[in-house]
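Then we have chain A:
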Amino acid sequence: MAVPLSWYMLLSLAVFSIGVFGFLSRRNIIIMLMSIELMLNGVNINLIALSHYIQDLRGQILAFFVIAVAAAEAAIGLAIVIAMFRNRATAHVDEIKEMQG
Partner candidate 1 sequence: MANMELQWYHVLIPFLPLTGFIINILLGKEVTRYKAHWFAVSSVFGSWLCSLATLQDVLGGKIIDADLYTWILSGTFKVGVGFLIDPLTAVMLIVVTTCATLIHIYAIGYMHGDTGYYRFFSYLNLFTFCMLMLVMGNNFLQLYFGWEGVGLCSYFLIGYYFNKKSAADAGKKAFIVNRFGDFGFGIGVFMVFLTFGTLHYADVFANVSSIAGKTVNFLGLNVDLPTLIALLLFCGAVGKSAQIPLHVWLPDAMEGPTPVSALIHAATMVTAGVFLVARCNPIFNLSEIAMNTVAIIGALTMFFAATIAITQNDIKRIIAFSTCSHLGYMFLACGVGAYAAGIFHLYTHAFFKALLFLAAGSVIHAVHTNNIQFMGGLKKYMPITYAVFVIAGLSAGGFPGLSGFFSKDEIIWSAYASHSSVGKFVWILALAGAFFTPFYTFRLIFRTFFGEYRGGLEAEEAATHAHSSSHGSGHSSHGAGHDSHGSGHDPHGHDSSHGSGHDSHGGHGHGPHESPYIMTVPLMFLAVGAIAAGWVGIPPLLGGGNHFAHFLQPVVGHPEFHGTHAEEWGVMILSTTIALIGLGLAAFMYLRKTDLPERISKQFSLLYKILYNKYYVDEFYNLTIVQPTLKLANKVLVGFTDAKIIEGIVNGVPNLIGIFSQKLRRLQTGIAHHYAIFMAAGAVFIVALVILLS
Partner candidate 2 sequence: MEQVIMNNLNYPILSTVIFLPVLGALLILINRRSWETLTKWIALGTSILTFIASIPLFTHFDKTTHKMQFVERFSWIPNWNIYYFLGVDGISVLFVLLSTLCAILCVLISWTAVTNKIKEFYIAILLTTSFMIGVFCSLDFFLFYLFWEAMLIPMFLIIGVWGGPNRIYAAIKFFLYTLVGSVLMLVGIIVLYLYSGKTFDILTMMTKNYPYTMQIWLFWAFFAAFAVKVPMWPVHTWLPDAHTEAPTAGSVILAAVLIKMGAYGFLRFSLPLLPEASKAMTPVMLTLSVIAIIYGAIICLGQTDLKRLIAYSSVSHMGFVTLGIFALNTQGVEGGILQMLNHGVVTGALFLSVGIVYERTHTRLIADYGGLATEMPIYSSFFMVFTLAAIGLPATNGFIGEFLILLGGFAANKWAGVLACTGIIIGAGYMLWLYQRVFFMEVNPKLHGLVDMNVRETIALLPMLILVFWIGVYPNSFLSFMHTSVQHLLERVNSGGIAQEAQIAKNIMEVIR
């Protein structure tokens, strides 16, 4: 007996919401980046589940794209974090607000 689609979607929703909550509530950049990963993966779960459900491989292909993008984003994001940490010795976002208008 296969797991019903709605369970997958609830899981995906839960993961995505945790990611959103984490992104909004935490002040540490590393944690925030991880929260983004969570959101992306929540979407991935959704994509793959639906892809399987409607028997269309395009959803899974898209999920690969998302993973690739997530990897790239993590790489760049972490690089920025490291560069910043070297300069400022902090990973707290509220202290980094030079980019205001």
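The candidate set was assembled so that all candidates are chains of the complex that A comes from, given by their letters.
What we mean here is this: a contact is a pair of C-beta atoms (placed from the backbone, for glycine too) under 8 Å apart; a residue touches a chain by one contact, two chains touch by 3 or more; residues count from 1.
Remember, predicted model here, so these are calculated numbers, not experimental data.
Participant: Number, please: which of 1 or 2 touches chain A in the complex?
Facilitator: Touching partner of chain A: 1.
Participant: Would you pull the chain A residues touching candidate 1 in the complex into a rising list?
Facilitator: Residues of chain A touching candidate 1: 20, 23-24, 27, 32, 93-94, 96-101.
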